[in-house]
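A short write-up of the structure that comes next.
What follows is part of the complex, with its chains left where they were.
Order as written gives the chain letters A and B; numbering starts at 1 within each chain.
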Amino acid sequence: METRRKKTSPRTRLVTGTLAAAALTAGTFGAVSASASTPERAQSSAASAASSAVADRNIHQTRHLTVDAATRAAQAALKAAREDGQRVTVAVVDRNGNTIAVLRGDGAGPQSYESAERKAYTAASWNSATSDLVKRLESTPTLKDIPGTLFLGGGVPVAAGGAPIAGIGVAGAPSGALDEEYARAGAAALGAR
Amino acid sequence: METRRKKTSPRTRLVTGTLAAAALTAGTFGAVSASASTPERAQSSAASAASSAVADRNIHQTRHLTVDAATRAAQAALKAAREDGQRVTVAVVDRNGNTIAVLRGDGAGPQSYESAERKAYTAASWNSATSDLVKRLESTPTLKDIPGTLFLGGGVPVAAGGAPIAGIGVAGAPSGALDEEYARAGAAALGAR
């Protein structure tokens, strides 16, 4: 999952809060909002105002599914479930444990939402299908007490280059085996050419 | 949002926990999962085993966006933001306050996820854009203390037949006006022929 960044440029610039105050105070009541990602150009100009830099050795990189890929996977899982007449929710969680996409299928039970998220989180954490992780509880039953996890079939990991990058979780079908089948259909959509 | 159900059939059947025990106990460790929505056929046979019925006057109906519609709206909002070089998260919440779909755009800030959900929730609750609701705080500043809400531009309601059925929330752009623009692009996608 982690790859040390190679030394294309010896060091990148450090920016510490140099966004122009003019930009920050502009606008009327309610007009300025939760803006996190300034467009590249604004950032570039801000960066040029900064004087320090983060040494490259201080940085490592992680890989993530794009939102388009995550959506495509979730839709593929929903479609597979629908073809079986099943009503499920699908969630895609990245390796940092943050949810990228959730789609609540029409008529899926209320418990399916958080179940799907937790299955995806669990699969991404251990880089293993939750149906396999259930077996670990035989020897280590308290594994399931880790906050945020759910040891129930229906979660599958997504890996790239041998390292976990995401998890897909499905919940709402009458069995974990079915849920997992749909989750795998979602994962399969990521390798389509 | 609510329509009293007309009397096509005088009463529908009441089912109280009649799913066959055989189905419930089948399977191996980990094989049975979070299954809420039994397929139609199973439900029909279960219903036939039931002897009581819910009188129609006890039932009302609510309308919801399908997951396909919600996904299409979210994707349209993301696309509009991307064309502006903005990184945002989009959420669609139904009139019951439950999230139907969330898509976290690539590179959107961490605060955008819950912001988007809350803006959508707020717009669906008052059937009004959050940019308009912000103005209500001048006379009633404590409105914003209601749990789950966020009075910040970027949330727009979706209505059908004059009643609210959902809310779309966008967060992550540098201003609430931009966030709202993308949310409206999402809403527009719902009326496409």
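Here is the rule we use: contacts are C-beta pairs under 8 Å (C-beta built on N, C-alpha and C of every residue); 3 or more make two chains touch, one makes a residue touch a chain.
Note that the structure is a prediction, hence the values are computed from the model and not measured.
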> With 2 identical chains placed here, what is the total number of copies in the full complex of this structure file?
Replying inline: 8
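Just so it is clear, only the chains that are shown with their structure count from here on.
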> Distance from the CA centroid of chain A to that of chain B, rounded to the nearest Å?
Replying inline: 21
> Hey, which residues of chain A end up touching chain B in the complex?
Replying inline: 23, 27, 29-42, 64, 66-67, 70-71, 75, 78, 84-88, 98-113, 115, 131, 134-135, 151-154, 171-179
